[in-house]
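Right, chain A next:
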Amino acid sequence: MIHLGLWLPLLAGLLLLILPGLGRTFAVASAVVSLVISCVLFAGYGGQGVAYASQIPFLPEAGVYYALGLDGAGLFLWVAVNLVVLLGVWIADVPVRFLAYALMMQTGLLGIFAAQDLIFFYFFFEATLIPALLMLWFYGGPERLRAIYIFALFTLVGSLPMLAAIFAVRFLGGADSFLYTDLAANPLTGQTAALAFLGFLVALAVKTPLFPLHAWLPSFHQQNHPSGLADAMGTLYKVGIFAFFKWAIPLMPEGFREWQGLLLFLAAFGAIYAAWVAFSAPDWKTLLAYAGVSHMGIGALGLFSGNTEGTVGALYLLGASMIYGSAMFLFVGLVYGRTGSLEINPVRGLAKHTPALYVLGMFLLMAMIGLPGLSGFPGELMALLGAYKVSPWLTFVAFLAVIAAAAYALTAFQKLFQESAQAQAVPDLNAREWGFAAVTVAVLLLMGLYPKLFTVYLEPLGKAIAALLGGAS
Partner candidate 1 sequence: MIWLVASALLFSIGAYGALTRRTAILVFLSIELMLNAAALSLISFSKLSGSLDAQVVVLFIIAIAAAEVAVGLGLIVAIFRRRETTSVDELRQLRG
Partner candidate 2 sequence: MLENLLLPLVIGLPLLGFAVLGLFGRRIGEPAAGWLASLLVLGSFCLGLVLLLQGGARWTLAEWLPGIPFSLNLDNLSGVMLMVVTGVGFLIHVWAIGYMHGDPGYSRFFSYFNLFIAAMLVLILGDSLPVVFIGWEGVGLASYLLIGFWYHERVNADSARKAFIVNRIGDLGFLLAMGLLWSMFGTLSISELVDKVEAGGYSFTTLTLAGFFLLIGAIGKSAQVPLMVWLPDAMAGPTPVSALIHAATMVTAGVYLLVRHAFILHGDGFLAGLIVAIGLLTAYYGALCSLGQWDIKRIVAYTTLSQLGFMFVAVGVGAYWVAIFHIVTHAFFKALMFMTSGSVIHALGGEQDVRQMGGMRKYLPATHLHGLVATFASGGLVPLAGFWSKDAILAYAFEFGPWLWVLMLGASVLAALYSIRWYVLVFWGEYRGKAHPHESPAVMLWPNHILMGGALGVGFIGLPYVIDYKNFIEPYLTKAIGDFPHEKLPVLTEWVLIAISAVVAVAALWWGFRFFQQKMPAWYERFQAAALQGFYADALYNTLLVNPAKGLAELLFGGDKGLLSGFAGLGSLMGGLGSLLARLETGALRFYLAGLLLALVLLLGWGVLR
């Protein structure tokens, strides 16, 4: 089941590349099957440990195993990824090949969350880049070459220290294989751990994204296809928090402690900094890019607190922001389909003709700025509770972002939907878009009103991290 869930999107994507005639229906069907599989896996999870584990020797001499398995966080993120991909291929107005790349990317993302072997984790972590680059290459904007250049450089250069650190973790730690269980049983210590953690840090900071290594993100989003599908996939690709949680911290707890102060600072500073910058963003995609950096800063702050609440909050916020962040990009794609522009200025006053789009946007926006009752809030709250225990001042700094978020989000929203009486007459949601809106809003509400559904799976993981790091420190 887990293998099928992992590889099905890739197969479907390849098939779609060969036979584009299958069309969107096929892509949607594949995404639906994926989502159903992940939901079944989610429902069947016992609540403890790594489930659905399977392990096949790949290069046993080198200690590499094709090992998959899902813990609570992995399952949660699987559901999130599959849901977003479904929404994306359902709604985005793009060529069929584009959908194929998105599906192929889906496999990479699922693999990141399911890999139980560090080499395979690295493989998926890097392989996901390829479809992302292809989407940007084939369907990007006029300055996409520069964006590709920046994106690829940041991710590839960032990953090399991680590769070095991966070998360090195995061989200096004395593990027999690259399996998670093996590595976690032989954590690095002392100076070595600090150095190896730095290797992971560089790679994961790019993908979190953590200030100042977020610099690739704005141009990536600006140049991607206006439909927002590629941006949604890019949002899913922000797996840094997960990787910190799953690999970097458990394998090198001592190394993490060496860097904890710096990490907390970067996360907190990034949160307020990006939110502030977002206020001046000239177009929606830039705005959302910075908003994402800001949210991930808050999530990272929670994770780096190293306690139960913070970890649960970070993971919850990660999953929630994957959904609302991606949906926001897709929503902006809908706006682009109507107005042909993503600029925030001038005033457009769309609400008059598109009340349903307005309501959808309002829901997404409010989820994004962490309104309680919608999906952004539980994660932010838990991250706050965790972070406050560790560093009240940094928490204060980071959560200034809730004020800034209201400012940038509502200002842009007002220009898009309000203010003007003589608006462009554009069509409101059609049937397909209604489906997108209904599912999105339902998920936002579910995650906001009944977080327990997911947090029960996340809580044991948070406790494990807290125990590993020795309580509240």
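Regarding candidate selection, all candidates are chains of the complex that A comes from, given by their letters.
Rule of thumb we're sticking to: contacts are C-beta pairs under 8 Å (C-beta built on N, C-alpha and C of every residue); 3 or more make two chains touch, one makes a residue touch a chain; residues count from 1.
Source: prediction; values computed, not measured.
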From 1 or 2, the one in contact with chain A within this complex: 2
Touching residues on chain A, where the partner in the complex is candidate 2: 150, 153-154, 212, 215-216, 218-219, 273, 276-277, 279-281, 290, 308-309, 312, 347, 349, 351-352, 359, 366, 371-373, 377-378, 381-382, 384-385, 387-389, 392, 395-396, 399-400, 402-403, 406-407, 410-411, 414, 417-421, 450-452, 455-456, 458-459, 462
